[in-house]
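First, the structure itself, so that you have it in front of you.
Only one protein chain is missing from this complex, and each of the others stays in its spot.
The letters A and B name the chains in turn, as written, and every chain counts its residues from 1.
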Amino acid sequence: MADKIGIENLNAWFRTNHVLTEINMSIPERNVTAVIGPSGCGKSTLIRCLNRMHELVPEARVSGRVLIDGVDIYGRDVDPVQVRRRVGMVFQKPNPFPTMSIYDNVAAGLKLNGERKRSKIDEVVKKSLDMAALWDEVKDDLGKSGASLSGGQQQRLCIARALAVEPEVILMDEPCSALDPIATAKIESLIRTLRENYTIITVTHNMQQAARVSDFTGFLYLGKLIEFGETRQIFSNPRNELTERYLSGRFG
Amino acid sequence: MNKVDRDRSRRRLAVDRLMYFLCFLCVLIAVVPLLSVLYYVAASSLAIINFSFLTGLPRPPDEYGGIGNAMQGTFIVVATASLIGLPIGVFAGIYLAEYGNNRIGGSIRFVADILAGVPSIVVGLFAYSFIVLAMKRFSALAGGVALAAIMIPIVARTTEESVKLVPNTLREAALALGITKWRTALYVAVSTARSGILTGIMLSIARISGETAPLLFTAFGNRYWAVGIDQPVETLPVRIFNYAIAPYDRWHAEALGAAFLLIILMLAINLLVRFAVRGRYSPTR
Partner (left out) sequence: MVDMPRLMDMGLEKLTSMILETAEMAQRCVEAVVIAHNEGSRITPQIRAWSDELRLKYNNVEDLAVELLARFQPVASDLRFIKSSMKIAYDISRLGRYAYDIALLLTMFKGIAQCNHELTNNMAKKSMDMIRKSTQAFKDRDVKLASSLVKDDDVIDDMFEHYLSTVLARKSEETIECLVSNVLIMRYLERIADHACYVADSVIYMVTGKTGRALDWT
């Protein structure tokens, strides 16, 4: 199993606040990696460093290297916009573009990046909605507003939108925390399906979800990576005592 | 409930009703002047409004004339102002909302707020000095420029506020798709804010249509149909001004008629705004 992403000595700051300290981690390709930890431990910041979204916040800083397929995305001549096309992101609260239809939402990434051919856009929209397990539910209503769907459907729409740009990696920042249990189950099942073709990294504060959905788990605490390993090993016999205490619900 | 509780309860109810009545009274006091103005203007002008009034040219005071050229002039001046002011105002607003979170943005905002507070007659004077004197004549262009100068800070601020209301999560979603910042600003933020921007635009048009002071010495006035943008034109507010202070009864009546028309114009624009943004996405809803 090759490593898709290599994180080397990653540090991140918000002004003087040292949010991530010397993170070293390898994310294997075409697997689901979960990042868990108590609130404020830096997990959202960590994934935002992987698609160069962290630096968009004013007075935010990053140091260290993040290698995707061996190339440092923080390198001198790397265009952050290009990075974001390879590394897609799905957010905690579903955020479809409200003034656009379902079709336009999925097509947004393509159209606003210059794609003009109607046939190609049609094809990508269908494929993406299919992969996001939403095609059957909306295929007759593609012109409806994106905001008229239910919460779970909206989140799948956002996933389809991210898939349409054909990324290699998908980052998910607590994708189910705004959803009801049934919608959550559908998304978790979708994550397992997508795993065959994409490298997925999901941040979650729900340990059981991490246990259900991921192949590898990293435990973050106060900005440091405490433990990283196969999910089945971490959840049955963690090596670090802090991990053990967090998983057992003794703090956090 | 014992007697003490019952008394307290009754007293509370009485106070409640009294406050409600007082508030209602205040609403009446606020609304009555507005309604009386409308009534007065409408009642006084209904007799005079007819087809020839709306389409004819002004006549000497012994005949009934028309406000056709005033309506045409208002249209020309407002259109000119919009052509100049709207693009500048809207793009300034977008810039302030998307890129203006720094000292430069702060200064621009400050200047815009000052400009918005400058008396309109002073703006007119500015247009007079720079355009009328340079061209050595009064013109619709000068009037348009004066009105544009009033329009720009208003449109810039309302556009900025509308675009700022767009939740940041949408911008993040677009950026995460690998869309560049300026495209995100234009196609996502502005597109989402479009009903707010449109409202701001239409209300600013309504506002400048009624401005009188700057037009007095820029567009000036004209007894005939407008022939060019570099010529003085007649406008509704100026016509009202000139006719209302004249010694002729007929002209007083015509002034009231023109006033009524101006009010109808404002009403129409406001209704148009409501119609145009019905059912659209509003971030504040």
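In this section, a residue touches a chain if its C-beta (ideal position, glycine included) is under 8 Å from a C-beta of that chain, and two chains touch if they have at least 3 such contacts.
Remember, it's a predicted structure, so these values are computed and weren't measured experimentally.
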- Message: If I'm reading the header right, one chain is hidden. Which shown chains does it touch across the whole complex?
- Response: A
- Task: Since one chain isn't shown, list which residues of subunit A touch it in the complete complex.
- Result: 207-208, 211, 235-238, 243-245, 247-251
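Going forward, only the chains that are shown with their structure count from here on.
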- Query: Approximately how many whole Å separate the CA-defined centres of subunit A and subunit B?
  - Reply: 47
- Complex contact set, residues of subunit A against subunit B: 51, 53, 56, 58, 81-86, 88-89, 91, 93, 95, 97-100, 108-109, 112-113, 147, 158, 161-162, 165
- The answer for subunit B against subunit A in the complex is residues 101, 167, 169-170, 172-180, 183, 187-188, 191-192, 194, 280-281
